[in-house]
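For reference, the structure is listed below as C-alpha cells.
The other protein chains are all here in position, but one chain of the complex has been omitted.
Naming follows writing order (A and B), and every chain is counted from residue 1.
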Amino acid sequence: MVRTVSTAETEPANYGWVIQAQGLRVRAGRRMAVDGLDLSMDTGVHGLLGPNGAGKTTLIRSIATVLRPAAGSLTLLGQTLGGRMDLRGLRRQIGYLPQEFGFYRQFTMREFIEYIAWLKEMPTAEIPGAVQRAIDRVGLTDRADHRMKTLSGGMVRRAGIAQAIVNDPQILLLDEPTAGLDPDQRLQFRALLRELGTDTCVLVSTHLVEDVAAACTDVVLINAGRLIFQGVPADLAAAAGDKTGDGDSAAERGYSAIMRRHREKEA
Amino acid sequence: MNDHITGAMLDQYSTGGGTAVWAVEAHLERCALCRERLSAAVAKRSPATTALVARVQAALAGEVIRSPRMPARRLPGWVCRWAPPELWPWLTMTMLVLAAALGLDLVDSTRVVPSLVLLVAPVAPLLGVAAAWSGGLDTAHELVVASPRAGLNLVLRRTLVVLLVVVPALAAAGWLAGVSAAAWLLPCLAFTAGALALGELIGLRRAAGVLALAWTVGVITPSMLSARIPLLLEPVSLPYWAGLVAVIAVALVARRDAFTGWRSDKWFVR
Partner (left out) sequence: MRRIARGDQRAFDELYRRTSPWLAVRLRRRCGDDDVVAEVMQETYLAVWRAAAAFAGASVGGSAVGWLWTIAARRLIDAFRRRARDAQAPLSALLAPAASAAEDVVLDAELGDVMGAALGQVAPELRQVLQAMVLDGLTVRETAVLLGVPEGTVKTRARRARIALREALS
C-alpha cells in the first residue's frame, strides 16, 4: 500500500550499538541484582547465560523498560533512558517475553495476541495480518482460536513468543523461552531465532547451554550482576582448553571452565 | 490518473517490462476493472505467471479443506480492549460484598446502626481499581506495564469500567436500603481518585489496601459502635469531598508518568 515516508525514517542512525549498558546497577528487592554491568550488543542473537540469581531476569526487565536502574546508563537504539522521558516510541520497538508469562486465560490465543498488539499501539488495520503472521511463525496455526487455558505449557510459551514478535520489534527480549518445549519444538524455535537474528537484536536468557551454542551468534555470561564473558560460541567451547571437565559438550565444558576460573579469581 | 491504463501498458506490465510502473501499480491497487484486464493480459501473454497461479490454486485447494478456520468472534473488538477479563472475578467479589451489606441492612429494618451500604459505598470500587493495575491481581501486568500504551489513560479506562459496574449496583442497593445516592457518590469518587493518586506513589494495590483499611478502622467501626452516621458522610461534608476530588484530580494528572511503569523495584508490586 502506498504510504508516505517521513524524513526521520531516513535519517542516518546515530548510534553504534543497539543496546549499550555502562556501569549498570539495578535493584531487585533488597539486593543489587545487576551490579556494575558493561555490555554492548548489536544485531544478532545473543545468548545470556549464568547461574540462578546472576541477575539475568533483572537485566532483561531493565532493558524492557520495566525496571528503572539505580545507577549507570542504559542506551537503547541511541536513546539513553533517564529522567522523565516518553518511553512510548521506544517501547513500540521492543518485544518482551517475561519469565513468568502471565496471560488472560479466558481469551483465545488470537484475542490475547490482538490485545497485546493493541497495547503496543500497532495501527488497527495491520493487527489481524500481523497476529496471523506471528501465530504462523511460531507454528501454532491450528490452535489459534483455542482458549489460552486449554493450551499446554510448551504452547503457552510459544504463544508468548508470538506476542513478543507481533510488532516485528528491533529489540527482542526472551526470558527462558524454551521452558517446556519438547526437543522438536526447540529445533523449530532455534530456526526461528536464527531467522530473527538476521535483522533484529535478540537477547535470549536461558539455562540450556545447548540452545545457546546452536542458535546464537554471541554468548554473554554474567554472574553476580557482572559480565564475565562475551564472545562467539566457538570461543566459549575453546575456553575449556584441553581439560575434560564437567559437561557433556564443548560448550558446557567451556561454560563450567569459565565459571570455575571466575570463582577462583573472586575467592 | 483518472482514466485507466491502456491495454499496451498492461501487456508490458504483465510480462515484467514496462513503463510508468509506479502509476500502474498505484492504480491497480484501486481499480478492480484494470485488475480484470490485467488477468486477461496475463492469460494471453505470460504463461509462466498463469502456470504459477494454477499451481498455487491446486496447492490451496487441498490445504483449505483441511485448514482450521477462525470461528466468528464471540465479542466485538472494543469489549476486549476496554475490559480485560481479569477484572470480572474481582468485580463479582465486590458485588457479593455489596449484597451482603444490603442483606444486613434489610434485616436491620429499625435502623439501629447506620446503613451498611452507605458505609461501605465509598470504598466499594477499590477492589476493582486495584485489580486494574497491579501485579498480583492482573496476571498480564508485566506485559501491560512494559507496553507503549501503559499510562494514566489506560488506568483511567479500566477504572471507568469498574465505576460503570459498581456505581449502578450501589445505586440499586442504596435504593433498596433507603439510602440516597447523593450521600455516597462524591466520597466514592474521591476514594477512587485518591487510590489512583496514592498509587502513583506507593503502588496501586497498596494504596487501595491502605485506604480501605483506614476507612474501615477510622470510620466504619466507630460508626457502627456508636450507632451514628459519621460526620464525613453527612450532607454538610459534601462540598469538602467535592474540593478533595478536584485537588486529587490535579495531583493525579501532574504525576501521571508514574503509571508508565518504569519504576525501581522497591515499589513494584508483582
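Keep in mind that, in the parts below, a contact is a pair of C-beta atoms (placed from the backbone, for glycine too) under 8 Å apart; a residue touches a chain by one contact, two chains touch by 3 or more.
Since the model is a prediction, treat every value here as computed from it, not as a measurement.
Residue in contact with the omitted chain (choice from A:Gln170, A:Gln188, A:Gln230 or A:Ser256): A:Gln170.
In the full complex, chain B contacts the hidden chain through residues 1, 13-14, 16-17, 19-23, 25-26, 28-30, 32, 35-36, 38-39, 42-43, 46, 48-50, 52-53, 55-57, 59-60, 63-64, 67-73, 76-77.
Along chain A, the points of touch with the absent chain fall at residues 1-5, 9-13, 110, 114, 124-133, 136-137, 141, 144, 168, 170, 191, 194-199.
As a convention for this text, only the chains that are shown with their structure count from here on.
Residues 1-2, 26-29, 64-68, 70, 81, 84, 87-89, 91-92, 94, 96, 98, 100-107, 110-111, 114-116, 118-121, 141-142, 144-145, 163 of chain A are the ones touching chain B in the complex. By the touch criterion stated above, chain B contacts chain A in their complex at residues 26, 29, 67-68, 70-71, 75, 77, 80-81, 84-86, 138-151, 257, 260-266, 268.
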